[in-house]
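Every protein chain but one is kept in place in this view of the complex.
Then we have subunit A:
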């Protein structure tokens, strides 16, 4: 990245945290829509990352996700967020069907010294777009969710991170012997986000 000063795209810790937390918001909406956790009618179409994206219009879900993203950006700015997991489970049984895993690597030097990095917005958007496309097409290989489902979000933070008033510690809600598919990743040069979906094995035997 030895670019000339004219084409420099500076990215700060704060800007990076905003991009990553916004990404989580859209990714969560997209997963909830594509996996049918909430009814189709409760989503509205917007344009984002050069794609048609869907955002929930359900007030409860909306406020849950906005509370989530604001807390996440706080942690991201402190470099304390290691991972975010969106869990889809059965409403009645509580059985975990899918775990959408976003692991985050933070550039420690940036957090400590407050310096910035260089990467163009456009390039980051292109990387995010690829992930969003993969989420939308995941319905081809993920097993169908046969029963009404609910979701939850887990945040993996550093141990020294204070637990906010509205949060509690949780178990990891793991799936036994899961199937895993790694999706694309994106990198703001400050936060690197790896995406992976693990899901319950479908026991269907092929004829």
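In the analysis below, contacts are C-beta pairs under 8 Å (C-beta built on N, C-alpha and C of every residue); 3 or more make two chains touch, one makes a residue touch a chain; residues count from 1.
We adopt the following convention: contacts and distances are computed from a predicted model.
Chain not shown in the complex: UniProt lists it as "CDC20/Fizzy WD40 domain-containing protein", one of "SUMO-activating enzyme subunit", "Glycosylated lysosomal membrane protein A-like", "DNA replication complex GINS protein PSF3" or "CDC20/Fizzy WD40 domain-containing protein".
Residues of subunit A that touch the chain left out of view are 34, 36-42, 51-52, 54, 58, 60-61, 64, 67-68, 82-83, 91-92, 103, 105, 133, 136-137, 139-141, 144, 146-159, 161, 163, 166-172, 182, 185, 194, 196, 204, 206-207.
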